[in-house]
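Other chains dropped; remaining ones untouched in position.
Chain nomenclature is as follows: A and B, assigned in order of appearance, with residue numbering initiated at 1 for each chain independently.
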Amino acid sequence: MNQESLKKLLEKVRSGSLPVDEALQEMRHLPFAELPFAKVDSHRGVRCGFPEVIFCQGKTPQQISQIARTILDHSDLLLATRAGPGDFEAIRGVAPEARYHDQARCVTVERGEKKPGAGMVLMISAGTSDIPVAEEARVTAEIMGARVETVYDAGVAGIHRLLHQTERIMAANVLVVVAGMEGALASVVGGLAEAPVIAVPTSVGYGASFGGLAPLLTMLNSCAAGVAAVNIDNGFGAGYLAALINRRREGKD
Amino acid sequence: MNQESLKKLLEKVRSGSLPVDEALQEMRHLPFAELPFAKVDSHRGVRCGFPEVIFCQGKTPQQISQIARTILDHSDLLLATRAGPGDFEAIRGVAPEARYHDQARCVTVERGEKKPGAGMVLMISAGTSDIPVAEEARVTAEIMGARVETVYDAGVAGIHRLLHQTERIMAANVLVVVAGMEGALASVVGGLAEAPVIAVPTSVGYGASFGGLAPLLTMLNSCAAGVAAVNIDNGFGAGYLAALINRRREGKD
């Protein structure tokens, strides 16, 4: 209906009852929403290559199931993060093929045929407690089409475990480094890799970790170039950004 | 020139060479800037009732004089804040009638006939060192058309000095409270006044004032309702907002 007043205006132009200059003048005063605004307005899924995501925390199962239905009406893919088992049930009620990734606490629905992932995104995490955040990143990057490999439990205190992975670190197209405690892993990986590194500080740690502030500052101050950080525990954000970068570097966008 | 492609499109509609529906479709793909966007785009001065302001800090006199000229091309008013004597000279070269307010460190140009200020905005400051920030607020509010009165040096440690001003506090249409140290003045005034209070923390203080953090937190946590805070030392912001509110409460906007 937003288009109605614009359409009427154009019809007046066509019929000659409204001169072009006056039409231009009048368009300036149309309510904003009635302007043809599609390029910005629509197709968010198409534009960013991925439809809406549900952040479940703080939402009821009813709300989640309703949003899931709306998304799946126009998309073959769905990702729900910070999802508990109850949230999974809510989505499965709408999409029986939904899968639950319990370490990642994510639900995914992938209806279309899966395209083989382009480029390799490498997830590296420091300690066992960082794995849930790394898994959230992995699930996110995979549903966005990336091929993901993982190197978990490779903290810098046992640097050789990390160095044994040098080949894969060099082969990666993008790297996501997930670390709590002091977060030094991002700098070391940043020094070994030639690809972009997305660093995710986690709130894993105690004492002067201050809920993830310590690894966050470490990662922002990294002496290795080519590293940027996302928010504490934000595995989704890292996986999303890694998948975006991965496409670019493969020449797919 | 942005309008050109749109004009051509409308002319095609008028000539009948482009059906209305196709025209609508095509408009969706016009570059954004070519859309009739005036309502949002233009007349910032008209819209907010005040033209651009120059924040001098970090700008060269040359930059300042050039911006001043541009503003005065389409406005009778100009305000430059954080202005040193050299910045004043730069503006006086463009507008000989410019005035320098040295406590406020502001330059003003007021070319039009001055309308008598509507409503009274009361500036209250705690210590002598808070006066420059309060003066910046006063100069700002006055050039925006407010009538301003001031009560300086009325800190809460000598509460009677403040209480002697109760009449004026109750008469004010809006109040701006400027205080460093512990910033308690905002709460006390908020409890006495029936009008909105804009609180400005200042970086005046020492030790655990932490550059104004202490009075800022005090003001945000004020137990008196009807109080909001602007940034540390932001006299301009407080004066601007006070003038906006003042107009509203006078039924002028």
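Note that in this section a contact is a pair of C-beta atoms (placed from the backbone, for glycine too) under 8 Å apart; a residue touches a chain by one contact, two chains touch by 3 or more.
This one's a predicted model, so the numbers in the text were calculated from it and none came from an experiment.
Displayed in place are 2 chains, all sharing one sequence; the entire complex defined by the structure file totals 8 copies.
Everything below uses one rule, namely that only the chains that are shown with their structure count from here on.
Chain centres here are Cα means. That of chain A falls 39 Å from that of chain B. Residues 3, 6-7, 10-11, 13-14, 16, 20, 23-24, 27-30, 32, 35-40 of chain A are the ones touching chain B in the complex.
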